[in-house]
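Here it is, the structure in full.
Here the complex is missing one protein chain, while the rest keep their positions.
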């Protein structure tokens, strides 16, 4: 199908390439030029990328970036065409985008993804898809992911599920951080604990095992940066506050992310907020 | 080998039976009589169970229960024989038991296990083994478990690793409790979130998936009771306090367990402390 | 002097009356009509209230209310005239208002007040005043308060100090809530604890003693409502997040306020968030 694709950052570029490789006609737009994957056509504006597209995908950094292109997308899309938002954005913005599109007779799907850039390149993402038109986007999801989780007709639900997922990862960081600070001070190597818990509790699953191992070794080379992690936890907290739901663990994590920024660790992978637990226990920073 | 086995509760009985089935000569003792698995010999005292044993295992509810039999074990064991403690006990008691046995020329192994009674029956436990004599106990571990994780010569390290493991499970309960309270109030079924997160974040691993599913459905039929959960989290906190390690997530969990007891939910599986998050969000109790 | 006064709610009306009583010429504006204190002149718009005023005061509920009148104030005020903001607003809005006024050659003072409506009526408020023109407003402050605390040239500092003050009151509510839940379950009357602590720790000071007494007795008749309390704590947290400062106690309080709203207690005085501590301890709600 004819697909518009807006946002060619670390995640967007490989996804757009996957869509092209799957046989779709892909017209791309990015704020800075020269990032169009081979075989895609670079457009001069978000509106142009949306014009005549069956689906226009957006894959951008945050709410503000999505809001900066939404006018063009609304103006470009035909009635009945779909805006498929793959970014991790607020529940409130998801709700607003749905209303804006529906007011124009357009359709809105929220389809945030799980996975890092290498997973995107290997078509190993997971997609969480919300919106009445989600099934119509399935060919696109299948071109770039290993699994699709439909959550029904409400795009805001997909946004929320994505935030819950990132919260769960942050929970692992906090938990491992505490457990390893304790075991290290007791003279028990964190890597021993990491290996045992990865197998016993987490059945060797990649995400928990990977975080456990990296936290045990203090490997926080750039990955998912602290400010992005703080953004996502803050979005979960904002959604929760609106609904009168206390999330004390999310607040604890938020504070450890804030403290990490205050220590000048903003460029570390967010797994590095576990160092705050080490700081508090009087353990030195890992050498890296 | 000749094995003494003290403690024939829900965990101890199937383990003792496995040891017998694996060909060991098993002499058992339990506070209340009539629980000896077929083919084992019931003794009149802990001391008798320990006498002439190559290894005497203890599998008891808590520190106090272990302390109530330790004199008999010390008196019964020969020099060079092994006390293999499989209970989840405090780090401090592990340290003390080691000293007591070494003072008599006996050997001490801490080998706490992961898994519920059905896993014990199916020889699917995991064993974490600490102590210089741990390798000598391996035939026993292999008779009842699917995996053994040696942690070196210090039995206290095995005790600590077990506490870290239970803390990780409690972390899952807290995290799922928060995520599901939020999603439910947003109109997104917790079971949908549970399924997606189980696969996406936890690769379908049994422990996280099982807790996610049960918490989403509010299935807290008797399993691992709240007071036992509180005991284990408190033991982790006690070990941490001794070493000057703050564990704020463990405190959060402790408070939710305490609040659960205050609501009269002490007989629920500890997964049910997630209901505290629902309480705070104004969500009614699951029907169960 | 000639004073404009915008906002005649529970706090604004008595303050405006005090200014009139002190001999100032007071022109008022309020969203709903008919609230002008005797001797003041009701205006048709915020702009009219600001026109030709030496100082225009605003005393409104929140950021949004202030933003809804700011255009009129900017248009009405002469060069060199003063906007004196007495509302409890965000640090960010204080900063923005300063910039807007300075761009027009006007002066901005932030002068939030401490005290409830009865204190306003009795000229017993405390004023925290920030901004280079604060001294020029002193006659106004003295007409309605028992004390003025200048904080220097930055209006944002006065906004922040006000938020810190309300945070300290919330801290008292949390602390008393915990102490009284504990003592009540131990069979020791909270009112006994309240009296002793008020005198021993707080030297009988009115604010801590008053909260202690009301919390001990469960008197949460409408006063400073929960949503306003949550707003103020959230403003402190927002200011802190911007500066990378974790405030874990503020988060704890936030969560107890959120939980109170989820229990349908939004109309109670915010001292009533202490009931959350009682809930968690399994203590019934006070009869009130």
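For reference, chains read A, B and C in written order, and residue numbers begin at 1 within each chain.
As a working rule, a contact is a pair of C-beta atoms (placed from the backbone, for glycine too) under 8 Å apart; a residue touches a chain by one contact, two chains touch by 3 or more.
Computed from a prediction, not measured in an experiment: that's the story for all the values here.
Student: Among A:23, A:204 or A:282, which one touches the chain that has been omitted from the display?
Tutor: A:282
Student: For a quick check of understanding: of C:61, C:207 or C:228, which residue touches the chain that isn't displayed?
Tutor: C:207
Student: With the missing chain put back, one of C:48, C:136 or C:154 would touch it. Which one?
Tutor: Reading the full complex, the residue touching the unseen chain is C:154.
Student: Where does subunit A touch the missing chain, residue by residue?
Tutor: 255, 258-259, 262-264, 276, 279-282
Student: Where does subunit C touch the missing chain, residue by residue?
Tutor: Contacting residues on subunit C, toward the hidden partner: 91, 114, 126, 128, 147, 149, 151-152, 154, 156-157, 160-161, 164-165, 167-169, 171-172, 174-176, 178-179, 181-183, 185-188, 192-193, 195-197, 199-208, 236, 239-240, 243-250, 252, 277, 280-282.
Student: Need a quick check: the contact residues on subunit B for the chain that isn't drawn.
Tutor: 234, 240-241, 244-248, 251-252, 254-256, 258-259, 261-262
Just so we're on the same page, only the chains that are shown with their structure count from here on.
Student: Which chain maximises the distance between its CA centroid and that of subunit C?
Tutor: Farthest by centroid: B.
Student: Which chain has its Cα centroid closest to the overall Cα centroid?
Tutor: Chain nearest the centroid of all protein C-alpha atoms: A.
Student: Which whole number of Å gives the spacing of the CA centres of subunit B and subunit C?
Tutor: About 52 Å separates the centre of subunit B from that of subunit C.
Student: With chain centres defined as C-alpha means, what is the inter-centre distance between subunit A and subunit B in Å?
Tutor: Centre separation, subunit A to subunit B: 36 Å.
Student: Cα centroid separation between subunit A and subunit C, in whole Å?
Tutor: Taking the mean C-alpha position of each chain, the two centres sit 39 Å apart.
Student: For subunit C, what residues touch not just one other chain but two or more?
Tutor: Touching at least two other chains: 255, 258-259, 262.
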